[in-house]
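All protein chains but one are shown in place.
Chain lettering (A and B) follows the sequence in which the chains are written, and residue indices restart at 1 in each chain.
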Amino acid sequence: MKHLLEVNGIHTCFMMDGKKVRAVDGVSFHLDRGEIVGVVGESGSGKSVTMMSVLQLVGAPGFVESGTVYLDGEEKNLLEYDGNSEKMRSVRGGRIGMIFQEPMTSLNPVLTIGYQIQENIMKHLDMDRQQAKERTIEMLRMVKIPDAEQRFDYYPQQFSGGMRQRIMIAMAMSAKPDILIADEATTALDVTTQAQLLEMIRSIAKETNTAVILVTHNLGIVARFAERIYVMYSGSVVETAGTRDIFKHSEHPYTRSLLRAIPRLDDPRDRILIPIEGLPPNPALRPDYCPFYDRCEYRKPECAKRNKPELEKVGEEHYSACWLTREELRQKEIEIQNTPRKAAPQKNIGSEKVLEVKNVRKYFPVLKGIMKRKIGEVKAIEEITFDLHKGETMGIVGESGCGKTTMARCIMRVYRPEEGEIKFSGVDIAQMKDKELQPYRSRIAMIFQDPFSSLDPRQTAGSIVAESLLINKSCKTKEELNRRVDELFTLVGLDPGLKDRVPHEFSGGQRQRLGIARALSSDPDVIICDEPISALDVSIQAQIINLLEELQAKLGVSYLFIAHDLAVVKHISDRVLVMYLGRVVEIADAQQLYANPMHPYTEALLAAVPEADPDVEEGKAAVPISGEVPSILNRPQGCPFHDRCSKASERCRKEVPKLMDKGDGHMVACFLYQ
Amino acid sequence: MEKENTVVQERKEAGYSRREKAVKFFRVLFKRKLVLISAVGLVLIVLMAIFAPLVAPYDPNVQSLMDALKTPSSQYLLGTDNYGRDILSRIIYGARVSLIVGVLAVGIACAIGTFFGMLAGFFGGIVDDVINRISEAIRSIPQIVLAMALCAVFGGGIINLSIILGISNMAVYIRMMRGQVLSIKETDYVMAAKLQGNKSLRLMFKHVLPNCISPIIVQMTLQVGQTILSEAGLSFLGLGISAPTASWGSIVSDGRVYLMQNPFFALAPGVCIALLVIFLNTVGDGVRDALDPRMRGRL
Partner (left out) sequence: MGRFILKRIGQTLIVLFIVSVFIFLLVSFLPGDPVYAMLGGEITQETYDRWYLELGLDKPLILRYLSWISKAVTGDFGMSASQHKEVVAVLAERVPVTIYLSLLSFFISIPLGILFGIISAVNRGKLLDSVLTTFANVCCCLPQFFLSVLFLYLFSIKLHLLPSFGFVWPWEDLQKSLLQTIMPLLCLTIGGIASICRQTRSSMLEVIGQDYIRTAKSKGLAQNRIIFVHAMKNALIPVITLMGLRLGGLIGGSMFVESVFNIPGMGTLLVMAIQAQDIPLIQACVLLIAVVACVVNIITDIVYAAVDPRIKV
């Protein structure tokens, strides 16, 4: 055997309503010692299930139907052993360690973290309790848990998400495994934490010559960290090659389409995203032919008449599963390049300001005791100042806890700010009472992050969209109302015939369209988009981004676009506002901010974002930021960023820098520029 | 052209319709044989109660002392009681009492409980505190003891008993509804509705309430059984339904003295109570499981 791990033809099924549904449909891959391999795919592509199948962790109603798993040093196919056999248990944890997606729930809440790591060491390494404890502390130090010795007896809930994921890494690596599988291990974390952790996994892996499998949906992560990549779609590997080949010379239509659909940090201003139309097939209804056929731009009618394509060699270490020959692909590519695309929607930014926010503060009281005595305040946001022009998009970025959502809610007047002005077309609504606010409610709307929780499950799609029309009595007759609802449906690309369905009958992307239609229904001047695409799959994201851009061009509405994905923010925004711990640290033109970030935090943030381009990634240095975003409850004195900033001076520890204009409307709050 | 394509696509993608969902729900529900059997049994008992005069072989209250304490025979299928009344007929009529009290009491408990729970959850503050403490106080007295005390004061009878059992059961609904309202209130869709300018009342009735109901319904189906047990218990102690009205609990109580002469006198109504409650609980559990895919755990 020449590889460390060889997996062949894994088929994994789930029993759903008495039918066999194949989640993994014949996946093969291999891994060498010390190598970092990426497995990318959208949700439901079967990437996680494949890994669970290798370790026999798939629980009822799922089971591995067939396939072989050979691990270097083991005689037999691992799948021949029972899932609970001594052999499999020594492989799991001992030779293959695994880290899961959810840091908040992956550690047992009633056992100390020390115990949980120690247990793993004692199971797989021949150590007694004391030795295992020493190794545990050593591992905790390795993943940079401060005061490792004391923290041994802490419970998981005493750590932040990032810390918990470090503990998971320590645990997975504690038994000196040959392979580490990181299943979306950093997806739930902030960008800077994510970068630090992946950086750490890489350096530990290289030091110990451990092979790593990075399972993720994020093309940027694999571009930065992986050496070889498997692209999965609907339960199959569709393409595999070295990282550079995947990004620079991708062969499979899916990979190519995917790369055209994602925004990148170095995009020119007018780049158009080309979404992949439609949805991945439901595994239960997957056709016998190529699963990507229905969405493929390159397809030929013959594709539908043949079986599912197998991986074929198309280059050095480069395999692709497509029936089309390279020549056919090349011709089709030219055709696609030449089809006229819709030009980037024309923006019309007016000079009038629709929204002026000045010096807004929002504190939350900390209450205690039966009498609900106020014992302190959480300073959620402070001194927020910015303005928004008609037809403009202002992107708002920052990590979790930076106050983006609080700010949005202040502007929506869900909260009443303690201080400051929120001028809406010149009228200050900051302190208005509910009644006075009524006329302004319809002029400012919101699109929510989660398309599953933001639509009332008991209302039909039609009545969700019609609601504000009814409340504002903007339609005189029933016919007019119906017509207007139909209009809104068509505007966001939904069939008005779906009006009578309830939200759960729609897909995620469709639901988000419904949310947009609802926001548009009152004909608002400003729409606050609170992470509107972060819950969607990559191929769907582009559809929604394009829709938002088109609508803006058509209706002249202004957006406040809140997101943590910096590439998306840059793509859609005219100006970008960066927040850190409740304060604005920088506001600038989108292009300028990315080309010339001034605040050290912005700089660090931009460096931390992995980009789907190995060339760009190679040129990047390691993340210049340490630590995690502190809790808003113990915000440091002075500049909120000073304790993570490499350029902090004595002054930064004492004074809070004010936001200052450095020319061209580039505002920054940092003493380096004063 | 392009638009049309996506529209066709969307139609194809949209999931199950409401009707299909209902069909699927019942398929899942009745897939378990036990649930199906229980549902059939439950329907039979209800029919028996409704058509009691047609089904019962005798008038349940006519005494014939000549025939007192007969063992089962072809004339009296389950024998007679100490007054010579046909036990089978009394059991058939007794089903009415159990079902009426069970349903009525749960209805009352649910109506009052959800109302106060809603108030507590929606307004919070002092209203919440007061309602909470009162519901805690109600919960601190064991339900049967509370019902007994209330019976002592207000007396038995079907209507009184229903109200009393309703009141002593309402705390559960207060707590559940309050929790539901509090969590639903925080959802994005309620905030969205609020931001569109909905007034509080409309918000409450259009968006919050309809989404609170399903766990309440599950709780209700499970509680009918418990209430029937309480009613039988109170009647057994002589505090609930008074003579001569036939109630399963009181028949057991009367019959336990005559276990030697005719064991069916006491045991048959007891079996009936157990069966009815088992049917109700099985169906209730089934409904809960069919509604909640989370319950399908794995190892």
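Everything that follows uses one rule, which is that a contact is a pair of C-beta atoms (placed from the backbone, for glycine too) under 8 Å apart; a residue touches a chain by one contact, two chains touch by 3 or more.
Computed from a prediction, not measured in an experiment: that's the story for all the values here.
In the whole complex the chain that is left out makes contact with A, B. The missing chain, though absent from the display, is touched by one residue of B:23, B:137, B:159 or B:243; that residue is B:137. Taking the complete complex into account, B:151 is the one of B:88, B:151 or B:246 that touches the chain left out.
From the set A:43, A:66 or A:105, the residue in touch with the chain omitted from the display is A:105, counting the whole complex. Among A:26, A:41, A:67 or A:93, only A:93 touches the chain that is left out of the view. Checked against the hidden chain, the listed residues B:229, B:246 or B:287 yield one contact partner: B:229.
Not every partner is drawn; the one left out touches chain A at residues 55, 57, 60, 84, 88-94, 97-98, 100, 102, 105-111, 119-120, 123-124, 155, 157, 168, 171, 370. Contact between chain B and the absent chain runs through residues 34, 133-134, 136-137, 140-142, 144-146, 148-155, 225, 229, 232-233, 236-239, 249, 252-253, 255-256, 259-260, 263, 266-267, 270-271, 273-274, 277-278, 281-282, 285, 294-295, 297-299.
Please note the rule applied: only the chains that are shown with their structure count from here on.
With centres taken as mean Cα positions, chain B sits 46 Å from chain A. Remark: chain B residues 3, 5-7, 9-11, 13-18, 24, 187-198, 206-207, 210-211, 296, 298-299 touch chain A in the complex.
Taken in their complex, chain A has these residues touching chain B: 17, 59-61, 277-279, 412, 414, 438, 441-442, 445-446, 448-450, 453-459, 467-468, 471-472, 490, 493-495, 497-498, 501-502, 504-507, 510, 515, 518, 522.
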